[in-house]
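The excerpt is restricted to a subset of chains, each kept in its original location.
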Amino acid sequence: MLDRSRSWLNWALPVVTVGVVLLAWQFVTAGGMVSATQFPTMTDTMAALGREISTGRVWPAIGATLIGWLIGMVITIVLGVIIGTALAFNDFAQRSAAPVIEIFKAIPAIAILPLVILIAGSTLPMKVFLVCFAAFWPFLIQVIYGVRSMDPIVLDTARALGVRGARRFLQISVPSASPYLVTGMRIASAQALILCIVAEIVGGAAGIGRNILLAENTGVVAYPTMYAYIMVAGILGVALTGGFFLLEKRVMHWHESQRNIRESNKVGAA
Amino acid sequence: MSSAAVFTPTATETVLTVDGLRKIYNEGTDQANMAIDAVSFHVDKGEFVCIVGPSGAGKTTLLRCISGLASPSAGAVTFEGRPLTNVPEQLGLVFQDYGRSLYPWLTNGDNVALPLSARRMPRAERAARVAESLQSVGLGHVERKYPWELSGGMQQRVAIARALSYRPELLLMDEPFASVDAQTRFDLEDLILEVRRELGITVVLVTHDIDEAIYLSDRIVVLSKNPSVVREVVDVDLGDERTQVETRASEQFLSLRRHLLSLVMPKDA
Amino acid sequence: SLVACSGGGAPADAGGEGDGGAPEKSTLTVAINPSTQFAPLYYGIQEGIFEEHGLELEITPQTDIAAIVSGLASGTYDIGFATVVHAVTANANGIPIRAITTIEGQIQEDDEGTVTIASAESGITDFAGLEGKRVATVGLSSHNTMTMWELADRAGADTESIELVQLPFGQMAAALASGDVDAAIMQWPFAADALAAGGVELGYNNRELFVDTATTLFNTSQSFIDQNPNTVRAFADAMAESIVGATENPDVAKESLIEGLGITAEQAAGARWNIGGDPALNLDAFEVARDLLVKFSTDESAKTALENLDVSTVVWPGAL
Amino acid sequence: MTRVTTSLVPTVRARGSSTGMRRVGAVLTSLWLPVLLVGIWWFATANSSSPFFPPLGDILVETWNQWVVLGAWTNAVVSLRNLFIGYLFGVLIGIVGGSLLWRLRYLRIAVNPIIYFLYVLPAPALLPAMIAIFGIGDMRQIALIALGSIWPTLLNTLDGMRGIDTVKFDTARGLRLGGWRTYTRLVLPGASPQIAAGMRASLTVGIVLMVVSEMVAANSGIGFFILQAQAEFAIKKMWTGILVLALIGTALNYLFVFVERRVLRWYYRSRALGSS
C-alpha cells in the first residue's frame, strides 16, 4: 500500500531516475567510451541548450513547430468528429469507407513526404497537410469506433426519456464516445508532433526539426546543439502528451478507467 | 386467459392492449430466433400488472415492444386507443440494467433532470422537481454526487426517481429490484406501491421473483418458455393495504404462491 | 535600372538594359542551401547592391535541393539555388526551371570546392581505388556523385561496383573515422575535419570537368521570367556585381556571413568559396552535366529524355 | 488507453452473412468506393500534363517497369526483412518490458518519464545518434525499427495488464494457480486484446521507421527508392514507390488482422455477442 507517507516517492523516483540517466550519459561520453565526435557529453549538450534558450533562438523554432501541430490537430479533430460520427451512424457508409480508410492509414505519411515537398514546398501548408494525413486516419477510426461502441441501453434510455436531436448528440452521444475521442486525440497529438518534426527534418520547413537538420549539417561542432534540439523535441512531446492526460483526467473524471486509476493510486495495486 | 382488445372508456379504462404480439429476432435470416410467439393481454388504467416467466422467455423483449423501443414482427400494441409507433411522451421506463442506463458523466441530479429539460420544463421548477423526486426515494442527499459513487441499490433508486420525475402515466419496469438486498428491496417495493397509489399511474413490472409479483400486483401475466405465449393470467385479490411481513405470511398469499410455482415449474408441480 | 551598374560583369551588358524598367516584383523569396558559398550573396545584401537594384531579398534556408526546385515550380520561392545537375534533371523531367545567374562564378583551374577524400585505413590513394568501395555522398544523383563517377571511370574503375551511401556533409568525417565508409565527397569546412583525421585527398572533382563554366546556380521558373523580366534582370545584375565585389573585398564578404548564416567570426574567417570566379554563365556546364547524366543513367526512358533535352532552354537567354 | 483501437476491420464484417447473396453484397459494399476513387483518379489524370500528377495509367506501367522489369522488388525484400527482424525484437521487448513494469510498481514510477520521452521523441531525430552507435547498415535500420516498435506495445501491455479486473485475480488466488500459471493463464490472455492493439500500432510505427531509416545513409529499400526518385525529379517513379508502399502496408495490416482474428477468437466472438 502506497499511502500518504510514501507518496513523495511518486515524484522523487522519476526525478532520481532522470538524474541517473543524465549522469550515466555524462559518464559514458566524458569517460571516452563513446567518442565526442559521435556523441556529445551531457554537459556540452546542456550548455548548448542553455545557449539556444538564452539567445532566444529556440522559441521561434518551437513556435513554428507548434503552429503546424496546432493547425493540423484542429483540422484533424473537427473533420474527424464530423466525418466519423456521420459514418458511424450509417452502416452502409461505414462499411463502404472502411477499406479506403484502411488503405490510407497504411500509407506512412513519411512516404508521401517527398511528393508533398515537391508539390507544396517546405511550407507550413506542407507541414499541416502531412500532420493531418498522419493523424486523421487513426483518429477517424477511433471516432467511428467510439460512437459505434455506444451501449445500446444508453441510446434506448435516451429514447425512453424523450431526449432527442442536438441535445441527444451533445449530452448523450459525445460524452458516451468521449473515452475514445480523448484517447484518439492524445495519440493523434503525439503523431502530429512527430510528423511536424519529421517534415521539418526531411523537408526543411521552419521549426525544431530544421534546427536539428541545420545543426546536423554543420557537423561535429554543432552536435551538442543538435542533441539539445532533439531534447527539446522530446520535452515538447512529453508536455503535450501530459497535457492531454490532464485533459483526460479532467473531462473523463466520471469514467471507470479514471476511477480505477484513482482507486489504484489510493490502494496501491500490484 | 383474459381476452383483451375492446376499448371501453368506462370506469375501468383500458390503457394498454397487447394483441397477438410476436417478435422474431434476425427475421428472414438463417439465425432467426422467435423470442415471442403470441402474447395478448391488456392493462387497465391504474392497474399494477406483473409479468413473470423463466429466464429467456422474452420478458425484456415484450417490454421493449410495449414501450415502442422495438417493433413487433406481428400483432399490435395499442396505447390509449392508438397503435404504438414510437416511445410515447407519457411513458416511464426503468431498465433491467440500471448500471448502464444512468449516465455516468452526469450527476444524479442531472440524470433526473434530463427528461425534464427534454420536456422544456423551466429551470426553477425543474430543480424543485429533481429534489422532490430524489427525496421520494430517500436519496435527498446525493443530488450532487455521481451515480458511480452510490451503492447498487441507491443507483436503482435514482433510476426509479428519474422515471417518476416527469410523472409518467404508464411506468414500465424491467426487473428493477434484482440483486438488491432484502431490506432495500422491500423498501423499494413499498415505495412503488405508494407512488402508484398517490399519482394513480399504471405500472407494468417484469420480475423473476414470484413472491414479489404476488406482493405487488393486481394481476400477474405468466409467460411460458421461449418462444413465449401467455400461460395464464392470475388475478391477485390481496387488497390495497399490504405490508411486507403480514401480507407475505397470509394464507391467500401462500396459496397463490403454490399455484404460481406450479405454473412456473411444471415438473415440480 | 535605377542605379547605373559599376561596370561589373559582362552579363550586365548582354541583357539589353535599355528596355528595362523598375522590377515588377521587388520583394523576392530566395531559397538557399546554407553554406559559405553564398558569401557573394550576403556581401551583396550587406553592401546594399540588391537594394540599389530595387530588390529586397527574403532568404529561406532549405537544405533539400529537390524541395527548392519544386518550390520554384510551384511558386513558393521566386529564386532558388540548384546545381547544374539538378537544373538539367528537373528540365528532363518536365519541371521548367531556368538558370539565371551563378552564385559564385565559374570554376577556376585551382578550384577548392568539392573534394573527394578517402580514409587513411581504406588504403585508397586515387580515384581508381574507389572500385568496390563504399563512398559517402550528399545526394545519390547529385552533382557530386556524377563527378566522382566520371573521375573514377576515367581512372579505369568500374563505377557500378562503387557502393554509395547518402549522408549529410556534417556526418561524413565521423563516418570516415569509424570506417563506415571508405571515402566521401565533401565540401569545406567539413573536409578539414576529415583531412585532419588523416584523410587522403583524391582530388577536387570540379577542377577537371568544369573549368571555366559555372555549376552552382540561381534559378527561377519560366513563368516567373515571363511575368517579371525586369526583376530577373535586376537580380542577375545585382548578383554579378556582388560576385565581383566579394572577390575584391573577401574579408568584408566573410564578415557578412556572420550575420547572414548565423555563424561565429571564427567560422566566417575560414569560409571558402570560388573567389575570383567569372560571374558569367555559359552552356558548357549544362552540356557536361547532361552527358554525365546520360552516361550513368540506368533508366532507358530517363536517358531518352535527357538526350532529347536542348540544354540551351535550361538557361535564361538573358544570362548568356 | 484501454480504449485504443487501431482498425475497423474486425467490426465491419457483415453480421450473419452466411448466404451467398449476402456475402456478395458485403464484398460489393466494401469495393465500390475504392473502385470509384481509383476511377476518378484515372480519369482526372488521364490527360494530365502536370509533372507532379502523371496519368494513373503511366504510373501503373512505370510500376511494372520499375518493380518487375528493372528488379526494384529487391528493395522491398530488404525493407521487409529489416522490418520483420526489428519489429519482432521491438514487440518482444515491449511485452516483456510491459510485464516487468506492471509487476514492479516502483520501477514503473521511476522510469515513467523516460518511457514517455522516448515514446513521443520523433524517431527520425534519433537517426544521427543511431548512426553514431550502430554505424551505417542494416544493424542501424533494424535497431531503429525495434526501438520505435517497443513503445506502443509496451504501453499497451502495461495498460492491458493493469486493466484486468480484480475479480479475476482473486479467482486465480482462490484457485491457487501460482505465480507463473497466473501469468500465462490469466495475465497474458487477459491483456492480449490490448497487447494486440499495441502490436498493431507498433507495426504502423515500424513501417514508418522502415521508410525513415532508409531515407538517410542507406542504399537500398523502398524509402531509399522513393527518396532517390525525388532527387532525380522522377515523379512517376516516386509514385510507384508510394503505391508499392501502400500495397505493402495494407497487406501487412490485413495479414495482422487475419492472424489476430484467429488468435483472439474468443475475444471478438464474445464481444460480438455482447453487443447484440
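Here the chain labels run A, B, C and D in written order, and each chain numbers its own residues starting at 1.
Everything below uses one rule, namely that a residue touches a chain if its C-beta (ideal position, glycine included) is under 8 Å from a C-beta of that chain, and two chains touch if they have at least 3 such contacts.
Worth saying up front: this structure is predicted, and the values here are computed from it rather than measured.
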Worksheet item: Could you list how many of each labelled chain the entire complex holds?
Response: A x1, B x2, C x1, D x1
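Going forward, only the chains that are shown with their structure count from here on.
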Worksheet item: Looking at C-D and A-D, which pair shares more C-beta contacts?
Response: A-D
Practice prompt. Specify the chain most distant from chain B by Cα centroid.
Written response: C
Worksheet item: chain A to chain D: how many Å between their CA centres?
Response: 18
Worksheet item: Quick one: chain B and chain C, Cα centre-to-centre, how many Å?
Response: 85
Worksheet item: Taking each chain's centre as its mean C-alpha position, how far apart are chain A and chain B in Å?
Response: 48
Worksheet item: Got the chain A residues that touch at least 2 other chains?
Response: 38, 114, 117-119, 202, 216
Item to complete: Any chance you could list the residues of chain D touching two or more other chains?
Response: 52, 128, 132, 227, 230, 233, 235
Worksheet item: For chain A, which residues count as touching chain B in their complex?
Response: 151, 153-154, 156-157, 159-164, 167, 171-172, 175-176, 178, 254-256, 259
Worksheet entry | Contact footprint of chain A on chain B as seen in their complex | 64, 67, 69, 87, 89, 91-93, 95, 97, 100-101, 103-106, 114-115, 117-119, 146, 148, 162
Discussion item. So in the complex, the part of chain C that touches chain A is made up of which residues?
Written reply: 34, 60-64, 66-67, 70-71, 74, 76-77, 168-171, 173-174, 177-178, 189-190, 193
